[in-house]
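To start, the structure under review is shown below, and the notes come after it.
All protein chains but one are shown in place.
Our next item is subunit A:
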Amino acid sequence: MARRITLGLYLLFLALPLYWLINMSFKTNEEITGALTLWPRNPTTANFVRIFTDPSWYMGYVNSLEYVVLNTVISISLALPAAYAFSRYRFLGDKHLFFWLLSNRMAPPAVFALPFFNLYSAVGLFDTPWAVALAHCLFNVPLAVWILEGFMSGVPREIDETAQLDGYSFPRFFFRIFLPLIGNGVGVAAFFCFMFSWVELLLARTLTTVDAKPIAAIMTRTVSAAGMDWGLLAAAGVLTLIPGALVIWFVRNQIAKGFALGRV
């Protein structure tokens, strides 16, 4: 019983701020700044309509999703062979390399904001989704290698050897036999790449100005001379919750195992 109450209180604590945001997104600004109401008295969808009819708003979501998907694809496809190498072979400097990769996952984005700005301006990628997608590789590629290595190490090496004896070439073995075996791991790694690329703002904001600006940066526009447009801000915030919620729904059964990065 005490367990249920503790858990219930914790979940309530998680849900309340989210509820408040959703609540606000259906209110008019007059109602928000007026007396405090626990639910919208005159529910309105005007805030959402404004976002969906104004390209400078909804393109923000398209831009964000574009670099997030790009980043996830790049990170996973580069990390797969590397993770295989780390889980199956020893080679010169493997431990140092693995540590160095991992340390990049921990590198503070604030350190990289300025040099990235210079770098991507110099190679002409500034203000494109590619700039953000590549920049996010800084922390997502090491993370993907780490997760995939954990899952791959769980697959017995006898399988590799048997496939070799059966005359499978390496690429054919890798894609036809090995990849399906670590399907869950690939899903988990993709989930984390998506997550960290989707929630990051500092680099995404620094590397874009107009064309590729992510929704999270566009949201700051709601401050204007006439004061804060709270309803619009809340509606934009609610819409940023949706991709995350969808992704969670798809991986809900793997989620607990996934958060342990294949290392339980």
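To be clear about the criterion, contacts are C-beta pairs under 8 Å (C-beta built on N, C-alpha and C of every residue); 3 or more make two chains touch, one makes a residue touch a chain; residues count from 1.
In the analysis below, contacts and distances are computed from a predicted model.
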Among "Multisubunit sodium/proton antiporter MrpC subunit", "Putative flavoenzyme", "Citrate lyase subunit beta" or "Sugar ABC transporter permease", UniProt-listed name of the chain not shown: "Sugar ABC transporter permease"
Contact partner of the left-out chain, one of A:108, A:167 or A:180: A:108
Subunit A residues that touch the omitted chain in the full complex: 3-4, 6-7, 10-11, 13-18, 20-21, 24, 32-33, 36, 38, 74, 78-79, 81-82, 84-86, 88-92, 94-95, 97, 99, 101-104, 106-119, 134-135, 137-138, 141-142, 145, 153, 157, 195, 198-202, 206, 215-216, 219-220, 230, 233-234, 237, 240-241, 243-245, 247-249, 252-253, 255-257, 259-261, 263-264
